[in-house]
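With one protein chain withheld, the remaining protein chains of the complex are depicted in position.
== chain A ==
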Amino acid sequence: MRFIFTRDTWQEIFGSIRKNKLRTAITIIGVFWGILLFIGLQGAAKGMENGFEANFKGMATNSIFLWGQQTGIPYGGFNRNRSVRIELGDTYRIANQIEGVQFVAPRNAKGIFDGAPPLVVNNLKSGNYKVFGDYPVIDKVSKKKIREGRFLNQKDIDEKRKICVIGERIQTELFAKGENPVGKYIKISNMYFQVVGVYKRNNTDFFEGDNSIFIPFTTFKKVFNTGNRIGWMVIAGYPDEDIVAIEEKTKALLKRRYSVHPDDERAFGAANLGEMFGKITGFVKGLKFTALIVGIATILAGVIAIGNILLITVKERTKEIGIRRALGATPGEIRGQIVLESVFLTLVAGILGMIVGGLLLSSLNNVAKDLDDFPFVNPTVSLEYIAMAIALMVVLGTLIGLIPAQRAVSVRPIEALREE
């Protein structure tokens, strides 16, 4: 193996590579392309993963939205089509009795599922906006980006304060340009509320957009006369809990409480975010895996192309190899030279591919930075993958180089020299 490190070996290799520039270039393209694809795909998959992660940051992804509907099966003396409305007490029951639940956030709203959006007035300007009655914990379901002032807090709940947090668009529609709404009063359904905060749009929200108003849940209950009824609730499980099981257990609990037939699938509606996010994560994982397979397959194809070209080259160089052997080159030396050529070309091509792939990813990243709704952040390829790719190239380059090398020494020098 010592011959790998001697300058002369490399001089011989460079000599034969330099002599065949076109051939070398063509040879290199295969592996170059393979590595470029490998790096590009891996980086892109990672970029998407990071992008999704950034988008869902500050969001309880392992959660369910749950609401009452109408029964589908007559049960316990009740007819079917009975409306089931869940109540505030259910949230405590669920939080206390169901294992794995992190918190439960009850919500009420005007203007999305029932009723028209209330009229909101500020001096001479007015508009119709959705109004949500919320606990501060809703901030954990989907992080609010507060631009001015603050979000709801426990004190607001306890004292049933008539305060509100408004969306950015409401500010532009109801207030003069440059006017700070915090501290001002607006009229919601003819009741005065003090504005305490302005929030910015967040792409992880579900209903709020940038044109909604948050008021304390207790205030909502009082002014809109909703009693203990709640519109729906968000049940968040701990990150590693099986959210599908939590959904089933919660529904079973509610069915018992509201005398609903155990098999009634209609009584409670639910949207399982956890399941949905599981699918997205699964999709990204699948993407990464596919990228890995495709990348490796392309590297393989590239290395085979190198082997192919070297095989042709060896045929072209039969005479040269014959001369070398007549002058005293041992078969080992000839074989070593050709294998080294193969590995060297593979590595050069691979490293070029990595550099270009890296540049490509970095320019993609720059483009994606300006696109808000394109989930693509920091496309990178881990060092393990790079190391793996290099190891793969060396191993494959050696293996594939052995074929032309064997071919080169299998020709008897006398036959090689006789060829004119």
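Please note the rule applied: a residue touches a chain if its C-beta (ideal position, glycine included) is under 8 Å from a C-beta of that chain, and two chains touch if they have at least 3 such contacts; residues count from 1.
Throughout what follows, contacts and distances are computed from a predicted model.
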The complex's invisible chain, by UniProt name, from "Multisubunit sodium/proton antiporter MrpD subunit", "Aspartyl/glutamyl-tRNA(Asn/Gln) amidotransferase subunit B", "ABC transporter ATP-binding protein" or "Transketolase": "ABC transporter ATP-binding protein"
Of A:L22, A:L124, A:L327 or A:L383, the residue in touch with the unshown chain: A:L327
Missing-chain contacts mapped onto chain A: 7-8, 12, 15-16, 18-19, 319-320, 322-333, 409, 412-414, 417, 420
